[in-house]
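Below is one structure, written out as structure tokens; comments come after it.
What you see is the complex with one protein chain gone and the rest in place.
Going in written order, the chains are labelled A and B, and every chain counts its residues from 1.
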Amino acid sequence: MPESITLLALFEDIDPAANGIQKLRSMGVTDDQMNVISGIPMPGRVLGRPNAITNVSRIALVGAGLGMLSGVALIYGTIYLYPLYVGGQPLYPVPMGWIVTFEMTMLGLMVFAFLGLFVDSGFPSYTPKDYVPEISDGKIAVLFKCDSNQERPVVDALTKLGAESVKPAEARQL
Amino acid sequence: MSTDLQLPVFSNTTQEDLKGRWGMVIDQDVCTGCQACVAACAMENNVPFVGEDDAGYGRGMHWIRIERFWQGTFPAVKMTPFQPMMCQQCHKAPCEPVCPVFASVHSASEDINVQVYNRCVGTRYCGNNCPYQVRSFNWRDYTDARVRPELTTLQNQLNPDVTVRRRGVMEKCTFCIQRIRHAEDAASSEGREIADGDVVPACAQACPADAIVFGRIDDPNSMVSQKSLASRGYHQLEELGILPRVTYLQGESNVGNG
Partner (left out) sequence: MSATARALPNIRPQAAEQEDPREHLMLDPKPRGEMNGMVLESMRSTGWRYWLVTLVLGFLVLTCFFYAWYYLIANGLGVAGVNRPAYWAVFLVNTVFWIGISHAGTFISAILRVMKIEGRRPFTRAAELMTTFGLVQAVSSVFMHLGRVWLAYWLIPYPNERGLWPDFHSPLMWDFLAINTYLLCSTMYLFLPLIPDLAMVRDHKTGWQKVAYRILSLGFRGTEGEWKNLHTAMNIFAFAIIPVMFSVHTIVSWDFAMAMRPGWSSSVFGPYFVIGALHSGMAAVAIVLFLVRSTMKNMKYFIRPEHFNLLGKLMLMVSMAWAYFYFNDYLVPWYGGDKWEQILRLFIEKGPIWWLWYVLLICNIVVPWLILWNRKWRSTPWLLALTGVVINIGMWIERYVIIPETLTINRMPFTWRIYIPRVEIFLTIGTVSLFLLLYMMASRLIPLIPVWEVQEGQEAHMLRKVGKAEIPAVSEIG
């Protein structure tokens, strides 16, 4: 049974990278066996890749709900626990409720969006990973798995399409 | 038969026609401006001496002050009646809702505004929001004998019934609440209601002209109730609608102040 190997192809520009991905697909590498690592965000349609799915917005929405609840708890809950009349104002004031709830909702939304990024991307992660430093200098890397007996033809095909290098991916400390 | 659901109340429940409980009447027509009330209040309530420089800069801490104005242009200048000004113990006190830590709250039983010295963090929002500007702030350690050694002997005159406030805390006239408490304790230990004249705040006690009268204004028979109904009576800054508990008496033509 052929074992699968992970290769990293480095491209200098968008067009060769997109052509390379198309070529890989035609050689039998499926979309979920590929990953593109780049120095700027490349939306899926530019490189011919399916759109990535993110859970950040869902997590952020949960955070907004929690924030709203905590805002209501903060103003009305604390008054319930410690009722004190001040200035002839009602004990449970409505306008202040809006202000406090709004602030806490936005806080919850944004904090959970931030944490959602951490959770969804697995940050912080300091284990060795497949990466080359040239990526942050603008190169586009296509990380893909293919069968080991396909290595030669794949390397040839990608090099012909303009890849700077196609090497086995080394997991190294970033 | 109805059950008290204790639902949260979102609307204003102040009853504006309530007379309140403790009130004061100040007769400006007999006030001589002698400042005995100022001195008596300072002695009774441990009001600190701030020193000449700070007093000149507007940091005097007197809980009651005698305001003097003149009207007209020279040479036809007239003094207006003296105006003793202290905390008006407003029913809808604007100093209360602005304190972030509940240091300025309304006493439901006494219907006056109480300042909780221990809780005050010193944001001074209440001082800004008081339209009568009767709140004083402890800008320095005015009462600490370690900082001001000249106070060592003056410590002996402090009233043990009243807290000595430290630096960073807001204070104001309390209607001599310590005397109110004394009288209420005495009355309840004798098994009777508090009588008119049981509670005399320091300023009323010291006034030689009896210009300050204090008592229960919800009792129609008390002297202060009857005096507050006089046609000469008015409230300071009435248009603000904060329902002060101090009535000032001032007639059209007043004798004695030139």
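Basically, contacts are C-beta pairs under 8 Å (C-beta built on N, C-alpha and C of every residue); 3 or more make two chains touch, one makes a residue touch a chain.
Because the structure is a prediction, the values reported are computed rather than measured.
**Q** Based on the whole complex, identify which of B:Gln28, B:Ser136, B:Gln178 or B:Thr247 touches the chain you can't see.
**A** Within the whole complex, the residue contacting the unshown chain is B:Ser136.
**Q** From the list B:Gly23, B:Pro81, B:Pro97 or B:Gly215, pick the residue that touches the absent chain.
**A** Residue touching the absent chain, from the options given: B:Pro97.
**Q** Based on the whole complex, identify which of A:Met27, A:Met42 or A:Leu66 touches the chain you can't see.
**A** A:Met42
**Q** Given the full complex, what residues of chain A touch the hidden partner chain?
**A** Its contact residues with the unshown chain are 14, 35-44, 46, 49, 51-57, 60, 74-75, 78-79, 81-82, 84, 86-87, 89, 93, 96, 99-100, 102-104, 106-107, 109-111, 113-114, 116-118, 120-127, 129, 131, 133-138, 143, 173-174.
**Q** Suppose we count only contacts with the excluded chain; which residues of chain B make the list?
**A** Looking at chain B, the ones touching the missing chain are residues 54, 57-60, 65, 67-69, 83, 85, 94, 97-102, 119-125, 127-129, 131-133, 135-141, 167-170, 237, 240.
In the analysis below, only the chains that are shown with their structure count from here on.
**Q** When the centre of a chain is set as the mean of its C-alpha atoms, what distance in Å lies between chain A and chain B?
**A** For chain A versus chain B, the centre distance works out to 63 Å.
**Q** Quick one: which bits of chain A touch chain B in the complex? Just the residue numbers, please.
**A** 76, 79-80, 82, 84-94
**Q** Using the touch definition from the top, list the residues of chain B that touch chain A in their complex.
**A** My answer: residues 8-14, 91-99, 102, 104-106, 108, 242-243.
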